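What you see is the complex with one protein chain gone and the rest in place.
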Amino acid sequence: MAEKLLVNPIDCEGHGACAELLPEAITLDEWGFPVVDPRPLPPGLERNARAAVSACPTLALRLVRP
Amino acid sequence: MSGINSSTALWYTSRATGVVALLLLTAVMLLGLLVTRQGRLPGLPRFAVSGLHRNLSLLATAFVAVHVLSAVTDGYVNIPITAAVVPLTSPYERLWLGIGAVSFDLMLAAVVTSLLRRHLSRKAWRAVHLTAYVSWPVAWVHSVFSSGDLQHGPLLYLAIACALAVIVAVLWRVSAAASDVPRAERVGLLMSAFHGKARRRQPDDARPAERTLSQ
Partner (left out) sequence: MTAVTEDTKDAATALPRLLPPPETKKADDWRAHAGRHGRLPYRDRQGVLISDLEAAGLTGRGGAAFPVHRKLRAVLDAADKRRRTPAVIANGAESEPASDKDATLLWLSPHLVLDGLQLAAEAVGADTAILYTHVNREHDVGSRLKEALQARQAAGVDRVPVQLAQAPARFLSGQETALINHLAGGPAIPTFMPPRITERGLRGVPTLVQNAETLAHLALIARKGPGWFRRVGTDAEPGSMLVTIHRADGRPRISEVPLGIPLKDLTGEISQESAVLIGGYHGTWLTGREARALTLDNRSLARADARVGAGIVITLPPDRCGLVETARVVRYLALESAGQCGPCLNGLPRIAAALAEIAGGRARAQAVADIERWSGLVAGRGACHHPDGTTRFVRSALRTFAAEVDRHQRGRCSASVTRPFLPVPSDAARTEHDWI
């Protein structure tokens, strides 16, 4: 089943690496914090999503089963 | 002249990989400091800073591993394998190699805890990662004093350059962080900046219906 992205807003410090690696699902707001698409990940983006999760310096981004 | 035997080759390998490891670890320190300040490398995307920090640290670990193994395997001097992780157990250059072992232990801890970061509490991971501030200087001391290589010539300048780079970077990080507002106080600061300004010209008294708001 397709997973979806979840960001822990407390851990998130707005580094912005996630939005660079997954612009299809994550954009940055005017303060540099991620706006994450809440819908399940379309197929084909899994790999980039995992890269984004792994690139977060504070491990704020996660992939979860809905 | 006596040929270059395998022992000599191993010894040279150890010295060479040691130098490269020091360079890589210096780069890893600098990149780590850059990540904490959300800095960027010119021309590179944001994820490159943390990505490079991670990849170079793994590369550095590989180089340190080769550095250690080649020194141990080489038969010219006696260095037991355990001396790589247990300080002060090498009959050869007991002190300086012991220091190397300390640095290597801390480095391994930082790398392993980072690889297993998902399973650790934030505090635990951070506590171990902060030992990098000890590990790097200790590695530097080990590099400079356990053989004469970095004590003269270009390698000496290299060692000094690495030390200066890390010192400057740490000072920059500390001074920038000093003007950081702790999380608990950020609300007050932002309210002061926005709301305080908005309220500075505040009209006050009661007036009859349809009163005019003073500017």
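Letters A and B name the chains as they come in the text, with residue numbers starting at 1 for each one.
Operating definition for what follows: a contact is a pair of C-beta atoms (placed from the backbone, for glycine too) under 8 Å apart; a residue touches a chain by one contact, two chains touch by 3 or more.
All of these numbers come straight from a predicted model, not from anything done at the bench.
Only one of B:Arg94, B:Arg126 or B:Lys197 touches the absent chain when the whole complex is considered: B:Lys197. Summarising the interface, chain A meets the missing chain with residues 8-14, 29-33, 35, 64.
Residues of chain B that touch the chain left out of view are 183-188, 190-199, 201-215.
Here is the rule we go by: only the chains that are shown with their structure count from here on.
Remark: chain A and chain B have CA centroids separated by 26 Å (rounded to whole angstrom). Contact residues of chain A toward chain B in the complex are 11, 13-17, 20-21, 51, 55, 57, 59. The touching residues of chain B, counted against chain A in their complex, run 35, 38, 45-47, 50-51, 117-118, 122.
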